[in-house]
Structure formats: structure tokens, C-alpha cells
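Yeah, one chain of the complex is gone here, protein chain that is, but the others are all in their spots.
Now for subunit A:
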Amino acid sequence: MAGAGYYDIDDILAVQERVPCVLRVDLDGLGSAGSGGSSKVHRNSRWALPLWMADRLNEEDYVDMGVSPVFSKRANRMYVASPESIQLRAVSQHFYQFGLHLGDLVPDIPHVLRDMYMQRVQRIARIAQQGHNVESLDFVQSLDKTEANMLRLCQQAQGSIADWQQNKAYTLGRAPTIP
């Protein structure tokens, strides 16, 4: 996973994922109608906040942050049991990055992530080398963004090898930015 810098768009998208929280104070501006308005959420009520909000408010003790259902105990057990058949895109599009952020909270998460990634990445590499077929379509559709990127890179590498073999590697082409 690329370095999560301040400007990293993937990181920004990943920390938008919601986690369940219990509010300790009344807070305004959490409704879906934008900031302000009459959408005040009262203390001791449950509300799902984006991670960037929940994490810092948790430190200040204005909310109590819980573990997202993405990484609940049951979910973790499922991930360990059958990593290749999980529809990651349905669970969370930024599964791995989100998991990294939550890694401090739930000690199991790093292991779960690593095992899942190792298993799935092997399948991804195999698909990239042998090409798509009908069976792998479901799997490919279930990849999250990190894995999809990896698949794309593998396929690109395969293409480059073919190009080089056909002596096309040194052809000067038009820049990809030009339509």
C-alpha cells in the first residue's frame, strides 16, 4: 500500500469510512442535510461517524468510538476462514487502508489483513498471467481498490513483456494525456 501522506487521495477516501460511535455530548451538523440546520444529535445516542471525525473526537472524549462492523469479531472469523470468496468491494472499497487505520484499536486486524492479502494476491497474479475467464469474473468484481490497482499493474507488466518480445517496446507513442 502506498505511503499515506497528507495529499494521498486514497487515504482521504479511506478515512471517510464510518465507524459506530456513542456521543458524549450534543453535536450539531451531523445530519445528512449539510452543516447546521436543526439536525442536532443528542448525547448517549448512537451515530455512525466518518473515521477522520470519530478518531479525533474519541481522543478528546467527546464520543466513544466503537469497532466498525467491517472488522467485527464475526467478520474477522469469516475473513480468516475463506479469504478468496469474500466480496471485498461490497464490504468496503478501501478495505485494506481502512483496516490499517483501525489497526491500533483491534489487535487482530493486522494479521487478518495480511493473511487475506497474501491469499488474494496470489489469485490476482494468476489471473493476470493466465487471462480472464468466466469463473474469475466474480472474483475480479469483488476486489477492493487496492487489489484492483494491483491487478491492473500485473496486467500492464504482462503486456509490456509481450510488447518487448515483439520488438514494440521502443516505439515512440503519443503521450497518454493527449486525447
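Quick note on the criterion: a contact is a pair of C-beta atoms (placed from the backbone, for glycine too) under 8 Å apart; a residue touches a chain by one contact, two chains touch by 3 or more; residues count from 1.
Convention: contacts and distances are computed from a predicted model.
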Exercise. The complex has one chain missing from view, so what does its UniProt entry call it, picking from "Sof1-like protein domain-containing protein", "Pyruvate dehydrogenase E1 component subunit alpha", "DNA replication complex GINS protein PSF1" or "Elongator complex protein 4"?
Worked result: "DNA replication complex GINS protein PSF1"
Problem set entry | Omitted-chain contact residue, chosen from A:9, A:81 or A:134 | A:9
Problem set entry | Contacts of subunit A with the absent chain, listed as residue ranges | 4, 6-13, 15-16, 24-32, 34-35, 43, 50, 52-53, 55-57, 59-62, 101, 104, 167-168, 170-179
